[in-house]
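Every protein chain except one is present and positioned as in the full complex.
Up next, chain A:
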Amino acid sequence: MAENEKKATFYKTYEVFSRKNDKSHAQHQFSLLAPNEEIALAMAQENFMRREDVIDVWVVARDNIRKMTSEERKQWTKRLDNKDYRNTKGYGYLRKKWREKEQEMLDEKEILSWKEVARK
């Protein structure tokens, strides 16, 4: 029995996340077994980042993650079919209206391009 307990404490499961660049979100890579966080971090680099660009790595003991259960995934991840009021789908007519007023539509593509705005 003591042997079993000892075994369990060596092989601990860590989940590995990493970020490719400053703009990317952390992405789950996979899991690995390690006896502690430091070794988990070193192994994460050896296991998952041999070629890929990476600027940050997170390791999290699996026990510390509250993920959805199988049942919760089934229930909570199903979207209501009418979510139009939360997105721009209902505002399509604006383009025509602005055109009548000889203005361009400020759509997502246009707005996100303003990081390059020239005016200083």
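In this text, a residue touches a chain if its C-beta (ideal position, glycine included) is under 8 Å from a C-beta of that chain, and two chains touch if they have at least 3 such contacts; residues count from 1.
FYI, contacts and distances are computed from a predicted model.
Choose one: "Anti-sigma factor", "Peptide/nickel transport system substrate-binding protein", "1,2-phenylacetyl-CoA epoxidase subunit PaaA" or "MerR family transcriptional regulator". The correct choice is the protein name in UniProt for the chain not shown.
UniProt protein name of the non-displayed chain: "1,2-phenylacetyl-CoA epoxidase subunit PaaA".
Touching the absent chain in the whole complex: find that residue among A:I39, A:V60 or A:M105.
A:I39
By the contact definition given up top, give the residues of chain A that touch the hidden chain.
Those residues of chain A that touch the unshown chain are 2, 5-13, 30-33, 35-36, 39, 46-48, 50-51, 69-70, 73.
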